[in-house]
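Comments concern the structure below.
A protein chain is absent from this complex, but the other protein chains hold their places.
As written, the chains take the letters A and B, and residue 1 is the first residue of each chain.
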Amino acid sequence: MIALLLRDLKLAFRAGGGFGLGLAFFLIVTVLVPFSVGPQSSLLSTIAPGILWLGALLACLLSLDRLLALDWEDGSLDLLATAPLPLESVVTIKALAHWLTTGLPLVLAAPFLGVLLNLPVPGYFWLVISLLIGTPAMSVIGTFGAALTVGLKRGGLLLSLLVLPLYVPTLIFGAEVARLGATGMETQTPLLMLAGITAATIALLPFASAAVLRINLR
Amino acid sequence: MTLTVTELAIARGGVPVLERLNFALQPGKALILRGPNGIGKTTLLRTLAGLQPPIAGRVEGAEDKIAYASHSDGIKPTLTVVENLAFWSSVFGANDIQPALDAYALNELADRNAGNLSAGQKRRLGLARMLVTGRPIWMLDEPTVSLDKNAVKMFADAVRAHLGQGGSALIATHIDLGLDGEVLDVGPNKAKPKPIDDFDGGFL
Partner (left out) sequence: MSIAAKANALWEYANPRKFLATSERVMPFFWITSIACIVIGLVWGFFFTPDDYKQGSTVKIIYLHVPAALMAINCWLMMLATSLVWLVRRHHVSALAARAAAPVGIVMTLIALATGAIWGQPMWGTWWAWDPRLTSFLILFLFYLGYVALWEAIEDPDTAADLTSVLCLVGSVFAILSRYAVNFWNQGLHQGASVMRAAAITGTDTEEKVSNIYFYPLLLCIIGFVLLFIALVLYRTGTEIRARRIKALLARERVNG
């Protein structure tokens, strides 16, 4: 299992691995927002938590189509399915590798992008906390979507269509934490809900992902 | 250790392709799978490897015993030859990769990125993977594609050595490997059409 994680990390960091693409996308989306809504700092600081959450979510989505497709194309998934490693672990490790190479960098970059959008000072802490708790769910849900569409050529758009509605609860509670936190209000309820959703998806969704992967490998 | 196949029927894309297959693969034996293109050889190998369910019949003695080599080798172009092998070795339980490098003369290529290998060299790397799995039953789908004469000999030697250690191999190939093994010709086993009035069965 650790071998698979290390291999995926190594692949991500090598040439053509796509590490950093998500980050760059996050940066560009954030930079484009003031161009489209105007530079008034009061407006920007109001919408900053939501924009940063949405940007992180889209950056995460962008990298999903590589998550299993490359292993599918070169036959690695077939071989992994015959290996003494349950597919449930394989998809969990894949999601973990995705989070480490995409989700975690987004969490770390978010405060710096917050500066660009004039995020209020108390917001930084809650933005990082909410993303830190929410992004693992996005990786796990994304892995499910990737497993559903893995056999399809040009499945990228379909993947977005399938995954985005599944992201709704995480987005709502996550952005709510950041939004309430930025205005100095109580964040406990949405934070607990966000943590609950993340915990439940990590615990249960890999079974669904492995099941659909098995169906797609037939 | 014997792989036993009883009354096996398999389907590709929902359509039955082979029916009533019966054979046994003893330790130390090779079985050469022959038949025209599209007859279902790959489907049979995938079914035996557990990647797809059979529509009827039983496969015994396959659980966690099979190493499967398909048309694609699961090679990552940005990893070196050694890294590729070491990964599969640790997934299957950390076997020494040196014998595999020796068997397919990959030592000189050990630190090259797999993406820079020729098609034949990649294929050798893919076949070397079989050795590091430590699995007793090899399932090989057209293993000699893009191999030169020398590499085919390496492969035949590796299979012979594997059989000598009590392993077995099921190989779908059209060339003569000079192996001591039976030939299973799957041509005549082609599925017969089911009676057309079987409405529910019409879905299969």
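Before moving on, here are some points about what is shown:
Simple rule for what comes next: contacts are C-beta pairs under 8 Å (C-beta built on N, C-alpha and C of every residue); 3 or more make two chains touch, one makes a residue touch a chain.
Owing to the predicted nature of the structure, the values given are computational and were not obtained by experimental measurement.
Counted over the whole complex, the shown chains touched by the missing one are A, B. Only one of A:Leu21, A:Leu58, A:Ile172 or A:Ala195 touches the chain withheld from this view, namely A:Ile172.
For the chain missing from the display, the contacting residue among A:Val90, A:Ala109 or A:Leu148 is A:Leu148, taking the whole complex into account.
Contact between subunit B and the unshown chain involves residues 13-17, 191, 193, 199-200, 202-204. What subunit A contributes to its contact with the hidden chain is residues 144, 148-149, 151-152, 155, 158, 161-162, 164-166, 168-169, 172-173, 176, 189-190, 193, 197, 205, 208, 211-212, 215-216, 218.
One rule holds in what follows: only the chains that are shown with their structure count from here on.
Centre-to-centre spacing of subunit A and subunit B amounts to 37 Å, using the average Cα coordinate of each chain. Interface residues of subunit A, counted against subunit B in their complex, comprise 3-4, 7, 10-11, 14-17, 71, 73-76, 78-85, 217-218.
Contact residues of subunit B toward subunit A in the complex are 46, 49-53, 64, 66-68, 70-76, 78-79, 83, 86-88, 90-93, 129.
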